[in-house]
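With one protein chain removed, the remaining protein chains of the complex are shown where they sit.
Letters A, B and C mark the chains as written, and numbering starts fresh at 1 in each.
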Amino acid sequence: MGAVAESTLSRLRADFPILDREINGHSLVYLDSAASSQKPRQVIEAMDSFYAHSYGTVHRGVYELGREATELFEGARERIAAFVNWDSDLSIFTRNATEAINLVAYAWGRGNLGPGDEVLITEMEHHSNIVPWQLACEDTGAKLRYLSVPESGELSLDELDAVLAEGRVRLVAVGHVSNVLGTINPVEEIARRARAAGALTLVDGAQSVPQMPVDLRAIDADFYAWTGHKALGPTVGMLHGRRELLKEMRPFLGGGHMISRVEREHSTWNELPWKFEAGTNAIAEAIGLGAAVDYLAAAGMDAVRAHERELTAYALERLPEVAGITLYGPRDVDRRGGVVPFTIEGMHPHDIAELCDREAVCVRAGHHCAQPLMRVLGVGATARASFHVYNTRDDVDRLVHALNGAREVFGL
Amino acid sequence: MGAVAESTLSRLRADFPILDREINGHSLVYLDSAASSQKPRQVIEAMDSFYAHSYGTVHRGVYELGREATELFEGARERIAAFVNWDSDLSIFTRNATEAINLVAYAWGRGNLGPGDEVLITEMEHHSNIVPWQLACEDTGAKLRYLSVPESGELSLDELDAVLAEGRVRLVAVGHVSNVLGTINPVEEIARRARAAGALTLVDGAQSVPQMPVDLRAIDADFYAWTGHKALGPTVGMLHGRRELLKEMRPFLGGGHMISRVEREHSTWNELPWKFEAGTNAIAEAIGLGAAVDYLAAAGMDAVRAHERELTAYALERLPEVAGITLYGPRDVDRRGGVVPFTIEGMHPHDIAELCDREAVCVRAGHHCAQPLMRVLGVGATARASFHVYNTRDDVDRLVHALNGAREVFGL
Amino acid sequence: MDALYRDYILDHYKNPRNFGELDPHDLEWHDHNPLCGDELGVHIVVKDGRVADLRFHGQGCAISQAAASITSEELIGLPVEEVAGLDADWVIDQLGIEISPTRRKCALLGLKVMRGATTGDASWPE
Partner (left out) sequence: MDALYRDYILDHYKNPRNFGELDPHDLEWHDHNPLCGDELGVHIVVKDGRVADLRFHGQGCAISQAAASITSEELIGLPVEEVAGLDADWVIDQLGIEISPTRRKCALLGLKVMRGATTGDASWPE
């Protein structure tokens, strides 16, 4: 099955112009898609053609360019919403996933949290799903709590239940897929249990939407945030929310387009989703993300997931050949996404990444915006390889080769 | 001089691919640059080439793509900051001007305003410089006040002094150039008087930076916000601020990249400007804006301003030929930017814009995100023509022709 | 002849039927189109469960004013409860012109306020 998945998707490599690059005499092996993915020419061209043929602002221009821009922009919103199975008028364009989470932390959090309330996150969250809640708790007097991450890299639903049973949790904010460990969290189950305990759920889908089928109706969380630049698109984020909540919530950013009527002292708000889109939108970027989800849908998200799973399995098989390596995250590739964090005894991740770069193998080194998780793992930093449709088993071979070469440089 | 300005810049038209478009058998006349400008191929290509050759995230990638991306991105920041004569580490990339103003309204406003304090804006502000202050005043108990806009379309510094003398104003938030009237406000003088009265000044430069030389050190305001998409660039905003203020202010959005250290309960912040840039930046767009300011600097902002002035003068000369027309804004073209609002007796602005579109002349109709100003002018809406480097006197002739044709359709 | 600005559309715009106010009235409603700022109010007098009289007032483009005028003519005499059943297609049918997505809300504002007055439903007709 793995081999099938790879051969099916391997034709897609030709769509990514950057893969033609050579660095230090080697062809590019890009293994940092969990940070940001490369873009296929279909996405780049969708934006170009918008700029070259139809550019205009949306919703207000009575003229033809304005009409075309509006159709392209709102059409993209519809396809993006359909891609994750949610209503398009409940699907808000944001700056990135970070802003989407901050939107909820400000517009819902400031109005709904107070002393005695708790926000529950996990030790494997990305800073973008930690810091907004720290700030919101500071402002409201609510308390921030963490679900622990055990050795297995998998959350305990029993611990969740125990915390929920105390009755103070107002919101559970959890990543769908960890950007470090790759853990696929049971967000559907988490949302169900949270709701039963009277708490809302926000899911950070920054790592999930790019690499697996995501059905928001099935997950049934209250908020779901993700980011286009990891999903083959440009830098634009999405927030999907439940209608009643988005209706009740106060706006976040104030300005043009999000209003209905502006009086001197106060204003009334536009309909959803525009109530939460203040100022001129990233129109070209939304259109680019529309092209990206078209591209992913055509590839088939099941095939994308199979491809990621296959490459992860292959990496987990081959990387132990490197002496002194430690791998992190769940062992079961059915429970993890396409990311493999590792350390090598005697070599700091920074140096690993630097030496991989000599062979044009791009891996990340650092805390991956997850400092609390690094402390749980007992490391200052890790190296990390992550995959997308354009990666192949050969890329994993190149990584292993580069790592062995790095050990040699270090005289290990 | 006008003729010189036009002939100097007319060679630039060829740089804008969209101007090759025909609509309804007519070549495109784009007169809505105050809403958003078109993009020269240099800007589109800068983003394309980034995506096709160097795409990566910034600041963290040890590998070559990350290095190139960081250099391109931070290099763009430096050139953008230099373009308006400000320090690059005090120049923050935002989503758009609206978010830049909200950043100040949240990060400075929530921490510094309280009952008894006043925020002073003007009746000619764009909604993006009104609504954030309404929300901030609601949250803090401060009061929102307006400087009036008299018939002349020009603010009264005496009124400003009188309000400041009451001693309650903590912040004056004022547009540099009105997006409706075109009025160029004396922001340097306003900032000086505000400071003398112990108030800060925020200038909304969304309409000024695109069309005239702007020297932030000369203006010497505390905050200056603008937006790339009106300045031949893509959708990314800028906030420039004074060092002491940005240092003291709490962050606005929390998340990746804006932190120094994330503990479980609280975090410490990154250095400026990154403290205010949470999550993955609009990297390609920042690079695109860098290309846009290079383009504008090469054209010469004095020449751009002369060109806008010349076209505005020509429009103010020719438009009165249209029977029943009323023009708004200062009469003196030295005191107004390249935007001309108008109404025609017996024809609603919406219908004017629709009929202009038949001849591929793009003008805007509506309240232009300035409902309070519309009430002051005593109209529900206006039509508006606005210019940029790619416009010519011929475009103005085409507008006059379209307006006369529109009157005919309406049997006027 | 212009496909959008037909003679009868311009006639309704320039000489709107049932334009003005009604005092006293039984029902009233007021709304606006946030995109362009057009305003429309309506006063309705009800007799025997029917729209006995109706006046609208406000400002807007030719399409919104003509649509309100035409809609008003159709509404007078109608059983009040039937107003709830009128929808966007009905308005556009009555107008007899092609309405682009950009102008759709202009065309629907009249029915929106008249339906609001009779049903309390503040949503846009679909």
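A few notes on this one:
Keep in mind that, in the parts below, a residue touches a chain if its C-beta (ideal position, glycine included) is under 8 Å from a C-beta of that chain, and two chains touch if they have at least 3 such contacts.
These figures come from a predicted structure and were not determined experimentally.
Hidden chain, full complex: it touches shown chains A, B. For the options A:D220, A:D294 or A:E354, the residue in contact with the chain missing from this view is A:E354. Not every partner is drawn; the one left out touches subunit A at residues 346-351, 354-355, 365-367, 371, 374, 380-381, 409-411. Within the entire complex, the positions of subunit B that touch the omitted partner chain are 59-62, 66-67, 70-71, 259-261, 270.
One rule holds in what follows: only the chains that are shown with their structure count from here on.
The geometric centre of subunit B is 37 Å away from that of subunit C, both derived from CA atoms. As a whole-number value, the distance joining the C-alpha centres of subunit A and subunit C reads 47 Å. In terms of their C-alpha centroids, the spacing between subunit A and subunit B amounts to 31 Å. Residue positions 35, 103 of subunit C are each in touch with at least two other chains.
The multi-chain contact residues of subunit B, meaning those touching 2 or more other chains, are 350, 354, 365-366, 371.
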